[in-house]
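Note that one protein chain of the assembly has been removed; the remaining protein chains are unaltered in position.
Chain naming follows the written order as A and B, and within any one chain the residues start at number 1.
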Amino acid sequence: MRNSPFFHFLTLEFFKERKKHIGVIAISLVILFLLSSVLFISSSIRYSLEQTLEQEPDFVVQRTQGGERVSVPIEWTDGLLEIHGISSVTPRVYGRYFFKSKEDSFLVVGVDFMDEQSHKALRTIMDETDLKQFLKGENMLVGEGVSRYLKAHFYPKGYTFLTPKGAFKKVHLFKVLPKESNLIANDMIIVPIELAQEILGMSEEEVSDIAFNVPNDDEWENVEDKISSFHYDLRVVTKNDIKKAYENLYNYKGGIFLILFLITMVTFVLILYQRYSMVYSSERRHIGLLRALGWSINDVLKLKFFETMMVVVMAYVLGVALAYFYVFVLGAPLLREIFLGGVNLHNSITLVPILDFGILSSIFLIYAVPFVSAVLIPVWKIAVTDPKEAML
Amino acid sequence: MIDDVMIIIENLNKHFRSGDALSKVLKDINLEIRAGECIVLKGVSGSGKTTLLSIMAGLDRPSSGKVLVEGESISKLPDLHISHFRAQKIGMIFQHFNLFDHLTAAENVMIPLIPAGLSMDEVNQKVQKSLKLANISHKTQSTAGRLSGGEKQRVAIARALVSDPAIILCDEPTANLDRDNSLKFIDILGQLHDMGKTIVVATHDPLFDSLPFVSRIIPMEDGSLVSTVPNDTLAES
Partner (left out) sequence: MNEILLNNQVIVYLLSESILFGLLFIAFVITVGILVGWDFGSYSEQQFRLERRAYLVMTILLFVFTVKFLLLAYFVFAIDSLSLLVPGAMCAAGVISANDYGMLLLFLKLVILFFLLLWMALNRYDLNAKNYPLFRIKSWLFIAIFLVIAIETGIDFAYFGHIDTLEPVNCCSTLYGQLEGANPLPFGLNTMTLLILFYLLYVVVMGAALSSQRILFVAAALLFVFIAYYSVVYFFGTYIYELPTHNCPFCMLQKEYYYVGYLVWGTLFTGTYLGLISSVMEMGLKVEQGRERSVALILLSIFVLLCTAYVAVYYLRNGVFL
């Protein structure tokens, strides 16, 4: 290195002040670790959600009456089929089924197994299922959360639903859905449409909504306009709307968290300022001596600046690395509940490792900028130490 | 040889203000030191000799008056320049050695060279040369804190010499040394004089009273120079 005597001395200096530095690094580590973990978890879930959302149909047509959602008459499908540019029109039947305890509920999803699926994930699931066997009897596909619940409540082979009409319907458990679909399918029960209608108390002409795709992005606005004019009580929800809603939710949650975090940072900064300002007379003599021996203020500033950066970079790298390990290798044992909380059943999704430049730079900026700002003035104060101090 | 004037001090005054009280530490000092000369400022503590030395070294600034070194005024130089001046032209030896105890002798000696941006090899070369000159190269890797008083002083000398400065300033260099080490120190000082360096020693140690290479002994009392007493034992050159 061009200036290796300088860096040699820098290392010696750093080592000499190591007690002070290690204290600061330790606190920084805690802060950075928490911050990074939260950001990693949230962005990983967001990413998984985005992936899942990609597979949602582009458009969903619903019916509202008096502000409430009601079932959609199946004739509406005909009107949709006539519009150009629309593909895979799928009437869907789904609803919440509450178990005896009234606390746990599952999402019952009815699927027309004969038809083209607008939901790509369902398509994959169906491709893997032996449909002939499945359709022979009253069977259901369940998500992991459901299967666990059923097992826990001693329903290993199937379940007898109590329909709103008062009848009982026995359904066999055919297969458990794969782990990868857990984000959406954890508490899902998939049955043929007619069965779903029965369980949920809907007639054969009723569906919950109608989904379809519009492959050409530019047509979306057109299609939305056209369809909205079909019926007065028709409501269109686009995939973009959902995306935006989720984005807003994450932004909101993330923003609140960040603001809380800032309060911690303020405390941290104050501690830093105080710590670095506490210059013992020995350090003043120390710097005074350097100055007496020919070090200019610039030289001392350079030394102190590099010392600070070493602390910052060390804490940053360690903090982020530890967080990465905690979140993506250990699966973030305690923190994940904050984000996955609010989901009905215990969800065991795997967090996909996301290393985003945006997150890394955000973490760095929110840590390094306040840090260096806090120590700027104390460092300057000590750098301008009068060399006379050495004579004392 | 002893021809041009190295240090010129004109009408130097230094006072400190504490509250309303004004304490005059240096009063109207006028002094000329020729290149290669070795002079002794003699006086008790409080006579102002340490302050005068600091001002000569550029460590402190006068309240009024001028200090010229090699023709250049140093009293109002900006920090960058005065630091450069100190690193290049001045070697200081302090009463309390002022070493970094946690560093080795070699590391202590290299400190004045660091701002210059030399390579590690060049620095090591100069450091070794200095340590040898000061007769302490056998303790290169020893931690300064573990050295004896005499050894510490020699490391301090090595440090003062490492950038080959033209001027050596010593503030009570033998105050913390026993007689034996003091004599050794004076020996080295003689060698430095032979090398052509300009030396100023501020001391009240009687050992400096009759040294062959000292051209003048200047008593200081209460911030003023009393008179210039030429050293009778110095042979005319």
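The rule is simple: contacts are C-beta pairs under 8 Å (C-beta built on N, C-alpha and C of every residue); 3 or more make two chains touch, one makes a residue touch a chain.
Since the model is a prediction, treat every value here as computed from it, not as a measurement.
Taking every chain of the complex into account, the absent chain touches A, B. Shown as candidates are B:V44, B:L80, B:L183 or B:V226; the residue that touches the absent chain is B:L80. Only one residue in the set A:T11, A:S228 or A:N248 touches the chain that does not appear here, and it is A:N248.
Touching the missing chain, out of B:N30, B:S64, B:Q125 or B:Q191, is residue B:S64.
Remark: the residues of chain A touching the chain excluded from display are 39, 243-244, 247-248, 251-252, 254-256, 258-259, 262, 297-298, 301, 357-358, 361-362, 365-366, 369-370, 372-373, 376-377, 379-380, 383-384.
Residues of chain B in touch with the missing chain: 17, 61-64, 75-81.
Note that in this section only the chains that are shown with their structure count from here on.
Each chain gets a centre from the mean of its Cα atoms; for chain A and chain B, those two points are 67 Å apart.
Those residues of chain B that touch chain A in the shared complex are 50, 54, 57, 59-60, 79-80, 83-84, 86-88, 90, 92, 94, 98, 100, 102-103, 107, 110-115, 117-120, 123, 159, 163, 171. By the touch criterion stated above, chain A contacts chain B in their complex at residues 2-6, 8-9, 12, 16, 286, 289-299, 387-388, 390-391.
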